[in-house]
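The complex is shown incomplete by one protein chain, all other protein chains being positioned as in the whole.
Lettered A and B in written order, each chain numbered from 1.
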Amino acid sequence: MTTLAVNSPAAVLQPKRSTLVLRYLRRNKSLGFGLAILLFLTLFSITGHLVADVNKLAYPLAVKPKQPPNPLCVFDSTMKIGKNCFVLGTDFYGRDLFAVMAKGLGQTARIGLLAGVLGTLVGTLLGFTSAYFGGAIDTVIRGITEVLLPIPVFLIQVLIAGAIDKKSVTVDTMALIVVMLAWMGPTRVIRSQVLSMRERMFVNVAKLSGMSNLEIIFKEIMPNLLPFLGSALVGQVFGAIFASFGLAVFGLGPLREPLIGNTVYFAQYQASFFNGWWWWPLWPSMALILIFGALTLIMVGLDEIANPRVRRSE
Amino acid sequence: MSTPILQVQDLQVTYYTDAGRAKALDNVSFTLNSGEKMGLVGESGSGKSTMALAMMRMIKPPGRIEGGKVIVDGTDLVTLSDGEMLKARLSKIAYIPQGAMNSLNPVMRIGAQMTDAIRAHDSSISNSAMTERCMQSLESVDLKREVFKMYPHELSGGMKQRVCIAIGILLKPKVIIADEPTSALDVVTQRQVMETINRIQKDLGCAVILIGHDMGLMAQSMDKVAVMYAGKLVEISTVRQMFTHPFHPYGQALIHSLPNLDNKGVLQGIPGLAPSLLRIPSGCAFHPRCSKATEKCMVVTPRLQQQPDGRFVSCLLYEEDKVTA
Partner (left out) sequence: MYLVRRVLFLLFVIWVTSTIIFFIPRISPRNPIRERLAELSRSTGYAPKDLEKIVQAYNQKFGLDKPLAQQYAEYMGSVLRGDLGPSLNQYPKTVWELILEALPWTIGLLISTTLISFVLGNMLGALTAWPKSPRWVKGLMAPMMMLQGVPPYLLGLLLIFFVAFRAKLLPMGGAYEIGTRVSFTAQFIFDVLRHQLLPGLALVLSSVAFWALGMRGMGITIQGEDYVNFAEHKGLGAMVIFRDYYVRNALLPQVTGLALAFGQVIVSGVLVEQLFGLPGLGGLLGKAITANDYFVIFGIAFFIIISVTVLMLLVDIVYPLLDPRIRIDSK
């Protein structure tokens, strides 16, 4: 029952943009926390690329490295590898797990971003056309999404990945496989949002004032869709990494690459726990848990922006 | 006149928001005798609904009842324990909600929503007696007995509002607060619902507080009218006094803003905006919009005082017992 009075703009000092963002993140804890975790992982990966020769060390080695694998490591006089050389240990194939993690994080991010952006683009485009123009286009697009929705997409992804010749699977084909059947989510969300927006006053006002379809889409509807687009994008990235992990665990990933999912697969394949190499699957598992956890937190945080109703729950 | 059934004394409610403290109810006092009907009017945000919620002890954080008494039939509700307050709701004081459209649980039959209310107050009553009481209650608001077995979506808006009234009178409360009970209904249904409320009130002999904007409705069926402004009562008078000769300048402005047959087509609003409860003007809260305001009004806060003709007014114009119109 309280009505908030409008502050006079002159009285309020406008703080810097960055301060505002930080202040907002402190309030929206899940978003802030999720972003912080992602930042940490990114920094880890970048550091790894900088200090170690990941393109060599992350792949099976035929011979012992002639140079220290990273700055922490110092060769003693007999050219033997010292104690600090492999901070995260090595695996059965002689790979430096630190380099594997650094390289793998980068590759995982690549799959996530590639598939995420593509899926969101396709989904948004379809959802938009479907909702904004309606009619036959809408019927077709909606029909296809509705038929595909109940199908466990992962099953089909597994089949596709299994059908492809193992040697030709790369990080990028993996992303394509994942995205092929993953645009339905954004299509549905965007479609329903545009539908509800199309009925709202401001779009009608824009129409009456003689704006063209494209103008309305980009000037009136798009800005209001942004939180949903952001949330859809993060959801797609999450889905892509999730699916690629599932495929990798089935041994369907690009096996030569140190993708994080592949590392887990190989550790399992070599029965690492039975053999006592507990650290081998542990690092990639923790990295994945951090990735998935962070993305979920970000989605929750974005939801808070998109649906203010969820905001005040305490 | 009998002894008052409802005495509200110095009731205070504050909302603690991010933007500061908002005094939603500021030392509100009034009394009501059983059988009396009082209308409560005021602009949106003036604290009408807060008053209803405070009397039901349903103010939720960040709001808090800071002090005062709500004495119903000799019991001060503010001092009751939470458990005792649950029992007092519906049996001493009942609330008929504003949005009757959504006030009934969509997945429960009407009967179940009536019996659970009785059961909460009387765990020993037999099922058949309970059903019978619900049926009677439904009939007394002109609903068929079959409604007992129906779901909310099978009823019209007016019927749902009647069901809410039927629930409100299940335990024969001493005081009924109806929060804009007719706001979402069409004019014909509005009239029928008001007639039902009037009849119920006569049958039970309880006191009724009707919250609303509709001055016409108030004039037709209320005995008294109380005017709220910025969390305070500014005038309480009989309907006749209010409509023929309001004292408080805000009351006067309200009455003048009503359309009437003499000045057809000339609608007068009240200049200015209702103040934010976060920054209530000093002195008399109405002074920035008051045509009769003096310098004193900006400094001195008027108190609600009884006038020689029995009404209560909170305005400096009347504080020195100089009754001038």
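Throughout what follows, a residue touches a chain if its C-beta (ideal position, glycine included) is under 8 Å from a C-beta of that chain, and two chains touch if they have at least 3 such contacts.
Just so it is clear, the model here is predicted, and its values are computed rather than measured.
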Full-complex touch with the removed chain, picking from B:32, B:72, B:90 or B:270, is B:90
One chain is left out of this view; which of A:183, A:245 or A:266 touches it in the full complex?
A:245
Of the residues A:25, A:51 or A:160, I need the one that contacts the missing chain.
A:160
Mind pulling the chain B residues that touch the left-out chain?
56, 58, 60, 85-91, 94-95, 97-99, 101-108, 112, 116-117, 120-121, 151, 153-154, 164, 167
Even though one chain is hidden, which residues of chain A still touch it in the full complex?
30, 146-147, 149-152, 154-156, 158-160, 162-165, 238, 242, 245-246, 249-252, 264, 268, 273-274, 278, 281-282, 285, 288-289, 292-293, 295-297, 300, 309-310, 313-314
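Criterion: only the chains that are shown with their structure count from here on.
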So, in whole Å, the Cα centroid of chain A is separated from that of chain B by 54
